[in-house]
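Note that this complex is displayed minus one protein chain, with the remaining chains in position.
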Amino acid sequence: MLLKRYIPIGIVAFFGSLTLFGWFIENESIESFVNDDATQWYDIIASFAIFLGALNLLKLQFLKVVKRQSGWQYSVVAIASFFFAFTIGFFMKGAFFVGEDVYFTQKAAEQAILVSGSSEAVRAVEWGAHISTEGGLFKWMFDSIFTPLSATMFALLAFYVASASYRAFRARNFEATLLLLAGIIIMLGRVPVGSLITPWMVMYLLVFVGTIFMNTYFKDRKLIFGSFVLGLLGVTALGMSMDWNPTQPAIFFLPSLQEWIYTVPNLAGARAIMIGIGLGIIVTSLRYIFGLEKSYIGDQ
Amino acid sequence: MNNKRMKTYSLGFLGIALFTFALTQLPDSVHIFQSDRAVMFTLLLTIIMVMLNEVKEARISTDSIFLRTIPGLKAVEEAVGRSTEMGRPILYVPGIMDMNEVETVAGVIILGHVAQMTAQYETSLDVPVARSIVMQAARESCKEAYLTQGRPEMFNEDMVHYVTDDQFAYAAGVNGIMQRDKPAACMYMGKFYAESLLFAETGNSIGAIQIAGTASQAQIPFFVTACDYTLMGEEYFAASAYLSRKPELIAGVKTQDTVKLMLISFIGIALLSRALSDLGFTSFNLLTWLGL
Amino acid sequence: MKFLEDMILRFGSIDRRFIFILIGLAVFLPLLRPIDLPIRTTPTTEKVYNAIEAIPANSKILMSFDYGPSTKPEIHPMTLGVMRQLLRKDHQIYITCLWPDGLYMALDALEEINKEFELVEYEDYVLLGFRPGNEAIVKGLASDLRKVYTVDSKGTMLSDIPMMDDVNNLKDFQFIFTGSAGYPGTFEWVQYGGDPTGVPLSSGTTSIQVNEVMPYVQSGQVKGILAGMPGAAEYEKLIGTPGIAIQGMAAQSFAHLVIVLFIILGNLAYFITERRERKY
Partner (left out) sequence: MAFSTILGAWIAAFLTLGILSYLYRDNPFYKIAEHIFVGVSAAYWAATFYWTQIYPNLFGRLFPKDGPLAFIAEVDFNHEFNVLYFFPLLLGIMMLLSIFRQFNWMARWGIAYTVGIAAGLKAYGYLNSNVLSQISASAVDIFSGSLPFFNMSGDSVFNNIVILVGTISALMYFYFSREQSGSYGKFTRLGIYFLMISFGASFGFAVMGRISLLIGRFNDLILFSSSDYNYGTFWMMLFIVVILGFWSFQNPEKKEG
């Protein structure tokens, strides 16, 4: 009970209050713990833990292969790639210098010396530095396997964001309409094409959309047609009086309008969320430190 | 806020302010307090005071505390029910960050409540995680949940399993799980980055009920548009209190509310003081005085 | 009218793979044959430009490369632009990286800049390099830089670098700029770097982060912000050196137009179905 329950709770309380109140105490060793060691220690623990995860991954994939579950062939791929990368990371330095040139293996480096007949000696990179040496095997793996995979997964999002905006961006109610309009205005106003759309086009469009809306609410055709014509004439008259200025009136000019939305109403919403999240995190953290919530260590 | 609380808090605040003031006045020979952080210190102690008082009150009786409904939380149980009917698993993603993010811890705690429901309904639960420490914590939390529901035999350690630490590799792996296992309900509770949309869109394409909860501001819009229910920002932190109905946790929500009111009143006072000084009635500006 | 409505409805039920192809083409085609579009600068970008322009010549500037290859298209043009603007006024640049691959990005940027400026290491810049620890690094820099960095990225002792003589913590810099793609990034620099030390801080971020950082910009905790690739393009225009960001703007504009078109069509289809269901 002591080891399983009280010590963990004590650890949370002790380190929680130390890092929290450490900010207010003027003492060098506490300050250096709060500023530096506390997070370093976490990083170290997390680095140990990652091996636990890797073992779990291997176990599940091996089980799939052994039990011949559907798609077990792919599990073989996963296991093989794991060991491939693990070997490169832990057992091969993968970077041997001859002067400024880098070779993946000792042999290739020696070969290169033989070919060029230079008097340089082969210099292996230090352990630890081998993962960040430009031209080394680990960096090669990073560039040709890791980077394209993660960058492409990231780029898939462009397609998904398109299909999501098509499918889910519906003006179901007033809130959804606001979300949609703000999104569209930002999307158009932020890119160069937005400044090619003059306020006048937007105003004509508004007259048009307004008429469609009226059409759904009023049934009087004369009234609708009348206001449509009046709207068109009004916009045209205003346009002629302002010489069709391409950036005025600013409220209908997308780049200006997006700037206003972005710095005013958007800011208000974003700030409220920020304060809310801040409060949520502070109170939740205090709950952990004071031991009011302990279920993350299996203590209901 | 009733009068009694108001009185307690005013007195408490006064005490804290005096205490902080005393600390700033300590002679130079006793260097223990960072005086330039006095305002922060006062605020922090005030929040702690409010929290401890609310916990004390809540332990006496929780009946008096009203909490408005949050639709997303009701939906959790419905989703578990629907998965049971369809005989398909529930997928729970506790975010992609480690336990050093408060959001992740909250996600693991909510997982405990979901696990209690799946234990009751005898539905299978699948929790892929991106961090090993989260894996261990989530296991502890699930095991305990199955134990309290009297179904320890249904708990299987591998229902919580590690995929990889890498953001997009994890996203690819979870996408694969969704495509091949076709869960009936997907829940995303934790800290998310760009992968949120990958999850939500794939979940959508397999027709799962989706419930999301996150404090990652940039990802909330995706969840709002693509998921059935979303707990956004502060709602997410209140979720575990709603689900557990434990007095200590409800007191936490109440604390958030009380502090919120205090902060709004502070904005009001600061505005007033600024207006008075701007209009030339006084030369005192609260914010400048506090050094904010 | 009926015919038009049916067309829209049919479009409303198309396979999403069709949308994927369209969006792919909308990005790909303008890249093959770029068109010049007028770039308008926004006040938040101008704020960054003006803040950097106002730094007295020969100052010490800290630049942090907090991004990796996957977000390179957005952030890299910004860091290049900022470096150009700084070097024109002979500022000294100190480079740190909170992301491991940030180091590669910095090396890449220096190589690119070297083509126009003939940089001299340890006179124009020091590449301090990557240190693991996320926000702990920012906190460490704020209190004592030499605890975090004893050597630079090449392994040279800091005490042997004359440029480092008067640099002991963040307060010794006149300006901080971070090119940030997420965690750790702008937030950590604000919370543990800029706010506690009061050194002016500015940031270039991925588009997605802009909104989260915006309240900091309004309150002045961050001096202006470069928002995604369009922000980078505006900045390239302000410093008068067009680069890859401006080149990408045609593709960016087209793709946005296509997406807006999708949204409009999707909503039209939605309205038509709603109305028909109501009628019958």
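The letters A, B and C name the chains in turn, as written, and every chain counts its residues from 1.
As a working rule, contacts are C-beta pairs under 8 Å (C-beta built on N, C-alpha and C of every residue); 3 or more make two chains touch, one makes a residue touch a chain.
This is a predicted model, so every value here is computed, not measured.
The chain not shown here makes contact, within the complete complex, with A, B, C. When you scan B:172, B:212 or B:249 for touch with the missing chain, the hit is B:172.
Of the candidate positions C:59, C:114, C:221 or C:241, contact with the hidden chain is made by C:221. Across the entire complex, the residue among C:191, C:241 or C:273 in touch with the chain not shown is C:191. Residues of subunit B in touch with the missing chain: 39-40, 43-44, 65-68, 70, 98-102, 105, 132-133, 136-137, 139-140, 163-166, 168-170, 172-173, 175-176, 179-180, 197, 217-218, 220-222, 224-225, 232-235, 238, 253-254, 256-257, 260-261, 263-264, 266-267, 270-271, 274-275, 278-279, 287, 290, 292.
Residues of subunit C in touch with the missing chain: 17, 20, 24, 27-28, 31-32, 42-43, 70-74, 100, 132, 135, 150-151, 187, 190-192, 195, 206-208, 210-211, 215-216, 218-221, 227-230, 244, 248, 251-252, 255-256, 259.
Basically, only the chains that are shown with their structure count from here on.
For the pairs B-C and A-B, the larger set of C-beta contacts lies at A-B.
Here A is the chain whose Cα centre lies closest to the centre of all protein Cα atoms. Of all chains, B has its CA centroid at the greatest distance from the CA centroid of subunit C.
Averaging Cα coordinates per chain places subunit A and subunit C 13 Å apart.
Subunit B and subunit C, compared by their mean Cα positions, are separated by 30 Å. Within subunit B, contacts with two or more other chains are made by residues 168, 194, 217.
With touch defined as above, residues shared between interfaces to two or more other chains in subunit A number as follows: 39, 150, 154, 161, 163, 167, 169, 270, 274. Those residues of subunit B lying in contact with subunit C across their complex are 97, 168, 193-194, 217-218. Against subunit A, the residues of subunit B that register as touching in their complex are 31-34, 37, 40-41, 44, 47-48, 51-52, 55, 98-100, 102-103, 105-106, 108-109, 112, 129, 131-133, 135-137, 140-141, 143-145, 148, 158, 161-169, 171-172, 180, 194, 197-198, 200-201, 204, 215, 217, 220-222, 224-226, 232-234, 236-238, 240, 248-249, 251-252, 255-256, 259-260, 263. Of all residues in subunit A, those touching subunit B in their complex are 20, 23-27, 39, 42, 45-46, 49-54, 56-57, 60, 70-71, 149-150, 153-154, 156-157, 160-161, 163-164, 167-169, 179, 270, 273-277, 279-288, 290, 292-293, 295-300.
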